[in-house]
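Can you read through this structure? Questions will come right after.
Yeah, one chain of the complex is gone here, protein chain that is, but the others are all in their spots.
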Amino acid sequence: MAERVAIVGVGQTYHRSRRPDVNQVELMNEAVRAALDDAQLTLRDIDAVVMGNMELFEGNYLVDMWASDGIGSYLKPGMKITTGGTTGATVSCAAFNHAASGLFDVVLAVAFEKQDEGDTTAGLNSVSDPLWRRWIATGAMGAFARVGRDYIRRTGCKEEHAAMLRVKADKGACRNPYAHLKLNLTIEDVMNSRMLMWPMRLLHMCPTSVGAAALVVASEKRAKQITKKPVWVKDWVTVHEESATTWSMVRPGETSLEKASRLIYQRNGITKPAEEIDVAEIYEPSIWGELAWYEQYHFCEPGEGWRWAEKGVTDMEGEFPVNPSGGVVATNPIGATAMIRIVEAALQVRGDAGEHQVSRPVRTAFTTAWGGSNWTVATLLTKSL
Amino acid sequence: MRQEPFVVPGKLVVPYRYFVGRLASKALIALRDDKKVMGVRCPTCNLTYMPPRSTCGRCFSKLEELVEVGDKGTVLTYTVVYHKEPVHPMEPPFVYGLIKLDGADTALPHFIGEVEPEKVSIGMKVQAVFKDKREGNILDIKYFKPQ
Partner (left out) sequence: MTEKAGEEFLVMPIPLELPFQWAAGSYHGRTLREIKDNNRFVGIRCPQCKSILFPAAMVCPLCHVKVGEDWVELGEKGTVEDFAIVEMSVLDPSTGKERVESQPQAVIRLDGGAVMEHRLEEKDPQKLRVGMRVEAVFKPEGEGGKGDLTDILYFRTIEK
């Protein structure tokens, strides 16, 4: 790429079930102001603005049309991007691309969801093909229950292992001032929560959150002028799975999760991810996703994920911390969620994560996003170039 | 083998709601309870926005100062709707106008009523007609009529 790119400012709102005190534009504005403050910049320094959300959850389309004053895009270039669960990550990638192209020096990215304004499962079910899937769809819960069943049958994992990771996530969330669900959970709490569809229990699933996140991204030269602690965006990748293969469940050889992570490791000379990466912020709308996907990200051997849960490998103080923020299962303002992974990873690289800063020194962080028609975004953030 | 195209009728039906936020709530409550039309002032740009918004798009200042912009204004432009569409809120012919209220620097889209469509003109002075039963939205103004 033409220019190397760094994150020079991050911001997010507190995430809650309801925010009747703000409208959609005001919610985004909170995150934008937080990111500008973090970068110690004003809107005058911003050359372009990119934004995104999942419109089906609010029911109004092209919110970017009337959000320009709130997000600071008035008379500035930019674009709006919507890609399902990956939205926050693709918006971030668009900002990286803008800065890397050399056309813009400083780019603002903002993403949000205000799920108190619609019905999330209805929105997600309307993502399904209207002729083939919509009549039977059960939103993300159905999809991740299937991931859980498949994982249990394939590896011999027990429900306790999902509960262990859920408690780990809650510990992170309780230390994260911005997290939505902070429940002080025990294994028993998780195992006794309401069954939705086996093996998915209520506490295995993410909440419907209201929140926004924002990033300020700069080209190398500007980044060094703006901050003493730039977080370098070493690489980013987006990979699709053809949706029709998912309908007919013809399994391709490799999933988008496997391919995206493999590509980014190969391109950056990473052969042992869990050793060479210091912290990961992955996209797991259900704890079953986290358990089943460790191996898809090539963190561990196939079927080893539940043993990792037993050993606490991915705890905040563990050898390879995953989602010290509490992750998606604690906080899910959908359009913003994938950007929060990048925001949290950047805080870990800077050493600014506060109470949920991991014990292991962080030089390299890995983030993922997953959603829509099974596609994955992966990024690699580093402390030095 | 050629066959007729296979087309399936369907619907997207979802109940949504929109939270107007703190600032606009205050403005619309004033409209509902006291028939007061409120805008918001940007002290930096010296502009008053109606409808109110909480950030100035020009200078990015936070806006908090609600000011009464009055129920009288001027027609900046208008159009007469003659054809019938399901989306229209009333039977044609009716008039849509952009109305700059006397205390505001921006225009509000609304209906113009109590006047023959042919008699509406740019620059016409108009005045808000309020609904008797008001609910806290911009349609608590029924329409604007000539002063």
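For reference, chains read A and B in written order, and residue numbers begin at 1 within each chain.
Definition applied: a contact is a pair of C-beta atoms (placed from the backbone, for glycine too) under 8 Å apart; a residue touches a chain by one contact, two chains touch by 3 or more.
These numbers were taken from a predicted model, which means no experiment stands behind them.
Contacts of the undisplayed chain with visible chains (whole complex): A, B.
Set against the missing chain, the residues B:Thr44, B:Thr77, B:Ser121 or B:Asn137 yield one that touches it, B:Asn137. Screening B:Pro5, B:Pro89 or B:Gly123 for touch with the missing chain picks out B:Pro5. Among B:Arg17, B:Arg58 or B:His88, only B:Arg17 touches the chain left out of the display.
Across the entire complex, the residue among B:Ile29, B:Cys45, B:Val80 or B:Val115 in touch with the chain not shown is B:Ile29. In the full complex, the hidden chain is touched by subunit A at residues 13-14, 20-21, 30, 59-60, 119, 121-123, 125-126, 130-139, 141-142, 145-146, 149-150, 153, 194-198, 242-245, 247-250, 252. If you put the missing chain back, the residues of subunit B touching it would be 3, 5-22, 24-25, 28-29, 136-137.
Just so it is clear, only the chains that are shown with their structure count from here on.
Spacing of subunit A relative to subunit B, judged by their CA centroids, is 38 angstrom. For subunit B in complex with subunit A, the touching residues are 8, 10, 12, 14-24, 53-58, 60.
Only residues 19-26, 29, 42-43, 56, 58-60, 68-70, 72, 74, 114, 116-119, 122-123, 126, 130-131 of subunit A touch subunit B when the two sit together in their complex.
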